[in-house]
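In what follows, a structure is listed as structure tokens, so that the remarks can point back to it.
Only one protein chain is missing; all other protein chains are in place.
By written order: A, B, C and D. Residues from 1 in each chain.
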Amino acid sequence: AETLRWARAGDSLTLDPHSQNEGPTHALSQQIYEPLISPDMEAKPIPALATEWMVKDGNPNVWVFKLREGVKFHGGEDLTAEDVVFSFNRAKMESSDMKELLVTIKEVRAIDDYTVEMETEGPNPILPNNLTNLFIMDKGWAEANDVAKPAEFDDGEETYAVRNANGTGAFMLESREPDTKTVLKANPDYWGKGQFPLEVTEIIYTPIQNAATRVAALLSGEVDLIQDVPVQDIDRVANADGLKVGNAPQNRTIFFGINSGDADLENDNVEGKNPFADLRVRKAMNMAIDRDAIKQVVMRGQSAPTGVIMPPFVNGWTPELDVYPKADIEAAKALMMEAGYGDGFEVTLHCPNDRYVNDEAICQAAVGMMGKIGIKANLVAQTKANHFPLISGKTTDFYLLGWGVPTFDSEYVFNFLVHSTTDDRGSWNGSRFSNPEVDTMIQSLGSEVDLDKRNETIAKIWQVVQDEQIYLPIHHQVLNWGMKSSIDFPVQPEDQPHFKFLKFN
Amino acid sequence: MEAVSNFLASDLFYRFRKSPVAVLAFIVTALLVLSALFAPWIAPQNPFDPGSLNLMNGFSEPGKPNQFTGETFMLGTDDQGRDVFSTILYGLRISLFVGFSAVMFAMVLGSVLGLIAGYTGGRTDTIIMRIADIQLTFPAILVALLIFGIAKGITPPSYRDEVAIWVLILAIGLSDWVQFARVVRGATLVERNKEYVQAAKLIGRKPMAIMLKHILPNTLGPVLVIATISLALAIIAEATLSFLGVGAPPTQPSLGTLIRIGQGFLFSGEYWILLYPAGTLLALALSVNLLGDWLRDALNPKLK
Amino acid sequence: MLAYVIRRVFQSIFVLLMVGLVAFSMFRFVGDPVENLLGQERTQADIERVRDQLGLNDPFPVQYVKFLGNALQGNLGVSYRQGRPVSEIIAERAPATLELAGVSALFAVVFGIGLGVFTAIRRDGFMANFIMTTSLIGVSLPTFLIGILLIYIFAVELGWLPSFGRGETVKIGGWSTGFLTESGLKAIILPAITLGLYQMTLIMRLVRSEMLEVLRADYIKFARARGLSTRAINFGHALKNTLVPVITVTGLQIGSIIAFAIITETVFQWPGVGLLFINAIQFVDIPVMAAYLMLISVMFVLINLIVDLLYFVIDPRLSAGASTRGH
Amino acid sequence: MPTPLLSVRDLVIEFPTRHGPLTAVDGVSFDLAAGEVLGVVGESGAGKSLTGSAIIGLLDPPGHIASGEIYLKGKRIDNLRAEDMRAIRGRHIGMVFQDPLTSLNPLYTIADQLIETIRTHLRLSEREARQRAIGLLDDVGIPAASRRIDDYPHQFSGGMRQRVVIALALAAEPELVIADEPTTALDVSVQAQIIDVLKEQCTQHGASVILITHDMGVIAETADRVAVMYSGRIAEIGPVREIIQNAKHPYTSGLMGSIPTLAQEEDRLVQIPGSMPRLSDIPPGCPFNPRCEKVFDKCRVQRPSLIPVENRQVACWLYEDTGTSEVAT
Partner (left out) sequence: MSKVAAKAATPLLQVSDLSCVFDVSKPWLNRLIEREPKQFLRAVDNVSFEIRKGETLALVGESGSGKSTIAKMLVGLLDPSEGTILFDGEPMITHSSDRMTELRKRFQMIFQSPYASLNPRWKVADVIAEPMIVLGVEKDSAKIQARVDELLDLVSLSAADGSKFPHEFSGGQRQRIAIARALSSSPEFIVCDEPTSALDVSVQAQILNLMRDLQDQLGLTYLFISHDLSVVRHMANRIGVLYLGALVEISDSKELFRAPQHPYTRMLLDAVPDLEMTGRKRKEVEGEIPNPINPPSGCTFHPRCPFANERCRREVPRWTRTKTGVAACHGVEESRIPETEMAR
């Protein structure tokens, strides 16, 4: 029997698999519940509860999923197509946080006990990518415990599913004290026996928020694995006896947003004009950023500098796009001069201080770099709860943001960051960039079945994004997990450990 | 002139000279205050001018040339390539400024309210002291957090940097005025019944004049003691608020902010980012505290 | 005395209302909870819907009155973040904080009074001076730094004590205690010292100066003149008289121990209400924050009330002429 | 001559200061017979209290006995170990302080304080001690003593409290009671009562008394002998009646003249110019010389010691060779 003591900064918010769409929450759910298609330790989709899936012959609007047979829930119930239909419908409900991922799905139906069909509004070639965090619950259990609906924030009662779980996963819930300790036990009847190592018999999961304390816990041997090793402590952990650090590029890119769309800025000292509207200024800023220095010093080598705002896993990414300019202050200054801002200007830079790896330090470094070309950036660093509303509320003109692409497709990026802000798109487009042509192109992606054609459009849109320099990409984040040397466990790009893969040596 | 020679001949000064702890504490405090005052002339670098920093200098070890730039820094550099020595000097400036101003603010507010409460008595007294009680009911750190929250809400984001320091001063000051008010009120209650106050009333002196000219100077002894000790507390409070992320802006770090930044590097071997600012803070707070302690004993006639 | 208690209670209620109001007004500024509740993919319509559901669109006074009304019925709302009743969460977390605060307070009071008495009696001794000077270090470093340093020394370098958490806990009724297991007892040492150090120093210095003052009092001199033993004088006469002023400050300090637990709990990942509060701030979990602030002030008010009543027990002058202490 | 109860020899009390030690009491010597009442008068700061405190071993540091000896029943007590001296205090020497309001611990009942004192010195059970305590309170004139014994000090008036203090001082039947201005803080009409109680009790228990006071009147009525102190020294010591009616030392006679009396008719009081010197600048020679009308050269250089004149002792050069009074006024 091997116990694994696991720690990360934040706790899962709820055990209800559909009420929060958030990393740490899914990370815990992944151990207990399973989706149809699950990401593996390289974030590649592999069969989980579904063994096969394909577009239905003759109808591009329908996906067909074949379910795994002989799967039992922890409570002993058999997994059937009924449960899948129930779970999808539950996830589409108003109070679900997963519904946005499923908007294109019109209907989910059980064909027989082990076949499910999903009909979408139009052809949706990338639908399976959206399903890796969509967990399947047992219909009977949910109904018996009155949790047929995901928990609502406001209805005052705690629903059973928030604290209890009945999944098909490799681990079963033993006990849970939110924010303190959660204990999982190996599922003796797991279908995957023989397919996965399944060496862990017990997981003790403790969130430890304070970075220093978290590292201390690992160093003092009180935990076996921590997910968020501060970059500066990597060496210390790696060099410590019996500890090692694993790393992998993460599915998240860090970049600066600049308001190039408005006629005038709120947060600057230039009257009646928007300096960011001038492409030369944006180019100059891009050139002023020394990404290598940020990598070298701020990130301690733990980042991949980039010239584009999408991680390399994403469809649409090319090495060419990823190329970034070398820092060139002189050239940048010249551009500023040319744009008429030789004397610089002042602007406020908004930054979160508890969201991304060294977010505040990156901003500080950027302030210095901007300073070198005459842009005086006043840094406002604050907690994410204050930061993000500025972006979505369009009240910041210069800000730091990190973006991951759960669908592994550029469309996701375009929808949120490039499309003009409308009711259902562009909600995070703090650049205020708005180009009707580009918008049309983005809209076409959703229903384009011809993948080549679709990729062509994607490339075109990226070209505009790059030419217009609407964002200033910085780097792709790198994940670092610190663990006992005796553990053999790769780092998962989505920061989601699947402990059924973990091996001891 | 006369005042100086009087002071030099006074018992206070004599006792001061005879107390090695007090002398040492005074020297350390004076050194720190002076170096903060003259930071722009002493510091090799202006760490508050981000444009002049070179990120590549980051994490230079004290006294060793940087592996990329070859530059050498006496006390090393932090994660932003700021010279730790310079940053300490500038941070000290901020810490001392915040500390002094907060204590000043608390002192003026507390003394005035205490004076009015003690002198006027009656309902005014009750109201003021009730407010003080409520204030005490609410832990200082929460008060500070609260004020910070409110100030953040009502100031436009772009001015936050400028107002951050003032908010800090307000927050610390507001959580600290009560003890001044209590002490001054207590002293005022004693003084106002003394006959010299009656003598002043007798000739028709207005309450304002009596409070300011007669009573106030006689309450200054204890106020001074509290002020000294509060100064140390305010500096620490500033550091604590910085730890909670509501302190001085990171581009203009105070000692507290520096420590908050530095504590992240405790395990990674860049001890200097934490050690030197923390050492400075300790030296400052300790010597100010020791001075306050000594002053309290020295000014307490009963303790001779 | 009854009148006194009644007056205190009324004042306390007033204090609570004030605190509630202030606490509540703060929420408007800590950030928008909706942003955290909804994921990246939310639309403007979602935001509006949730705001409406949470009553965030009501005018501020309406929100406050609603909150108060519910609070009076013991309903502190539901945590945005955990989706559970706040009262339940608090009930679950309170034992950790109370145990920590209790041990810290005990540590502060026992050592504070002990060392205070010692340094007062041995006023000019080397040990006393040494203690006095080093004790200042305790108040010259911010709490969080002391905590981190303790972790570094005792957990990482020496490996003697755990660096975080409460260790094993045992549930007795609704109360989970760490006092009954070895790991639980070990786990509380560092946080309790971190949290209590400042207060200990304060109490110690206060006891010392009060005691020195009392030792000069006429009745002490008279007690000496009657040939009473030093023990009887120091502990029977001087200490008891010292306690009268010390009690107030100690009461206030115990209150701030609970408040300062925020920092200690953050550093030691101590699963108490302070940590809950800090998490709540980050997630703008308004109901939790409000409940926490109210809880803290209720505790403060209670402690103050107890302190005030203690006076009546200790000082016979008060129970006779209850008005002698009026402000 | 039998050994006196108390004998003070050349007592010198000093305070170390930054300018060297200050001598607050300088060469005080006197004897006290059993059952005798010795009055000590003098202006504020003359060293009366210090002398009293030194005898009972309660000088507040940094004050200390720099030289001299104190004997109680022939046994030297000024150099005893703290614990031995403690056993003498209360048991052999009792003390009454000036302010009855602050002499009692406000947090304990009268019974607590009395019983504690009694049981510290006498082997008595709690009940016996309580009985004795009630008896003591009765003796000092506290009405309904058995009921009031469980009251707290604040429940008594000033006069009653001073009675309690006297009871406490006498609790273990000391042979010597030092009363340091026992009536100054009390009302005029009560003062006399307290002095009466004190004297009566001491006579009853056969205790000697050192009565320190400003008030010549009190001394006149109470004391057998009086010592007049000036600047830390005894200026004149002798039987009360004679000193009051026929003071020898110019200071004493000045002092007597400066007291307004009920009988006096003069328009002006006798007035000694100036004031008593501060400890830090006591003039050489006789400390009174700058204020003395009859000063001559020797007074300014040489310090007079007590010279027996008639049946008293005077520290004044006027009486140096005569030994009798020729200049008496």
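Quick note on the criterion: a residue touches a chain if its C-beta (ideal position, glycine included) is under 8 Å from a C-beta of that chain, and two chains touch if they have at least 3 such contacts.
Remember, it's a predicted structure, so these values are computed and weren't measured experimentally.
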{"item": "Partner chains on view for the chain not depicted", "value": "B, C, D"}
{"item": "Contact with the hidden chain (one of D:10, D:84, D:150 or D:196)", "value": "D:196"}
{"item": "From D:73, D:199, D:214 or D:303, residue that would touch the chain that is not displayed", "value": "D:214"}
{"item": "Listed residues D:66, D:101, D:244 or D:295, member touching the removed chain", "value": "D:244"}
{"item": "Option from B:109, B:131, B:163 or B:200 whose C-beta touches the chain left out", "value": "B:200"}
{"item": "Residues of chain D (touch criterion as defined above) contacting the omitted chain", "value": "43-44, 157, 159-160, 187-193, 196, 214-218, 220-221, 240-241, 244-245, 254-255, 257-264, 267-273, 275-276, 278"}
{"item": "Touch residues of chain B, complete complex, unshown partner", "value": "194-196, 198-205, 214, 217-218"}
{"item": "Sites on chain C contacted by the missing partner chain, in the whole complex", "value": "2-4, 6-7, 322-323, 326"}
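Everything that follows uses one rule, which is that only the chains that are shown with their structure count from here on.
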{"item": "Pair exhibiting more inter-chain C-beta contacts, A-C or B-C", "value": "A-C"}
{"item": "Chain located farthest away, centre of chain D as origin (C-alpha)", "value": "A"}
{"item": "Interchain centroid distance [CA atoms averaged], chain A/chain D, Å", "value": "90"}
{"item": "Whole-Å separation of chain centres (CA-atom averages), chain A against chain B", "value": "44"}
{"item": "Where chain A touches two or more other chains, by residue", "value": "212, 216, 219, 354, 383, 386"}
{"item": "Set of chain B residues in contact with two or more other chains", "value": "152, 263, 266-267"}
{"item": "Interface residues, chain C side, partner chain A - complex", "value": "30-33, 35-45, 50, 53-54, 75, 77-78, 80-85, 88-89, 92, 148, 151-152, 155-156, 159, 162-166, 266-269, 271, 275-276, 278-279, 281-284"}
{"item": "Of all residues in chain C, those that touch chain B in their complex", "value": "11, 14-15, 18-19, 22-23, 25-26, 28-30, 132-133, 136-137, 139-145, 148, 152, 156, 205, 209, 212-213, 216, 252, 255-256, 258-260, 262-263, 278, 293, 296-297, 300-301, 304, 327"}
{"item": "Residues of chain C that touch chain D when the two form their complex", "value": "216-219, 221-230, 232, 236-237, 240-241, 244, 314-317, 320"}
